[in-house]
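Working notes, beginning with the structure itself.
With one protein chain held back, the other chains of the complex are shown just where they sit.
Right after this comes subunit A.
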Amino acid sequence: MASIEQPRRRRPPPDPIAVLRGHRAAVNDTCFHPSLPLLFSGAADGELRAWDTASHRTVSSVWAHAGSAGVYSVAAGAGLGNKIISQGRDGTCKCWGIEEDGLSRKPLFTVKTSTYHFCKMSLVKSPSTDARSGSSCSTSDVEPPRVSIEQNTESRGANPTEAPQEHDQCTTSNGHNMLAIAGQESSQVELWDITNARKIITLPQACSADTTDHPTKRKGLCMAVQAFIPCESVGYVNILSSYEDGSTLWWDVRKPGLPLSSVKYHSESALSIAIDGFCNGGISGGADDKVVMFTLDHPKGTITLRKEIELERSGIAGTAIRPDNKIAATAGWDHRIRVYNYNKGNALAVLKYHSDSCNAVTFSSDSKLMASCSADTTVALWELYPPKPQSKVEITQTD
């Protein structure tokens, strides 16, 4: 109804509501805290910063990965609790605690992955954690999302109850303590147990690595991974990995030898991949001039192309889908953030602020904010298509 009232003429694209300045080098990655009003960003000079998203000020800053290595990726997730993980190009991932006055001075623990590649790590995403805003996975065999604690739930409290999966300890542990990352042999993907700093599995599994038809070696370096636990897999981790030649593979840890499915949507290296809240589909971008939306067919184990979007200028370094699955955003080498309607696939906005190539884009868990970071050393905060404030009455009605 609001849309009908809106005039037909297009509005100019919005400007960022805030720009976070302070980094002295290209900002490689950024992520929101799942519950607190905090934003973390990692720069190429090794600095990891925490920002207050309300006051737009730096809360604290640590030299996470010293020297030229730099912070390549940061991740926070509900499953991790009050911790964030930073990935450096020094072969380590470090876990930092969040304290009263910001980040802990020293990492809580360090995982030595010995990887020096260009693949950003991925925490394990499960549909129930994100898709709580109205719908849930219909086939879910877990208890329904708990609406009552939705707004201000403490992740700590939410985690054990929300994580329904009782994983088989021999292959996986609890999904919240795992991260996926390209391996030492960078055509492989590894799954790590964070707290134990232990490699759980390598995909494809080493035993089959010697065979003549090695499934990934010819595909080049692994450039992006996304781990998730779909409802159908009964708690087993699935991984999507994108490779230098543009192909995307779908792995199930139960079949570590061969991928479930392999598709090639990009003509050049695929650089980023993101999966939606239901784990039913996702979006991927690459060095070519395409953004691809795809769906995952869980029963068949196949990836199907949903929509292919041509770009004016090639190069997508990062992609993200908003937790409510309404919009998706891409961070482009052309200094633009592009926003798409995730369901229909049509373009919604071209956001121009950054003056250098954008490295990553991310959404806050309440879907209200979007953050983009760029090589121009800034992080920009945007407010786009704010989700409808849903009163509790409505929510109970919908339920």
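Please note the rule applied: a residue touches a chain if its C-beta (ideal position, glycine included) is under 8 Å from a C-beta of that chain, and two chains touch if they have at least 3 such contacts; residues count from 1.
Note that in this section contacts and distances are computed from a predicted model.
Asks: What does the UniProt entry say the missing chain is called, choosing from "tRNA-splicing endonuclease subunit Sen15", "Ubiquinone biosynthesis protein", "Eukaryotic translation initiation factor 3 subunit H" or "Telomere length regulation protein conserved domain-containing protein"?
Replies: Listed in its UniProt record, the absent chain's protein name reads "Telomere length regulation protein conserved domain-containing protein".
Asks: One chain is left out of this view; which of A:His56, A:Lys199 or A:Lys326 touches it in the full complex?
Replies: Among A:His56, A:Lys199 or A:Lys326, only A:Lys326 touches the chain that is not shown.
Asks: Tell me which of A:Pro14, A:Gly67 or A:Gly257 is the one touching the absent chain.
Replies: If we include the chain that is not displayed, A:Pro14 is the one touching it.
Asks: So one chain is hidden, and I want to know which residue out of A:Ser68, A:Thr110 or A:Ser355 touches that hidden chain in the complete assembly.
Replies: A:Ser355
Asks: Residue by residue, what part of subunit A touches the chain that was omitted?
Replies: 1-3, 6, 10-14, 134-135, 138, 295, 306-307, 312-313, 325-327, 334-336, 339, 341, 343-350, 352, 355, 385, 388, 398
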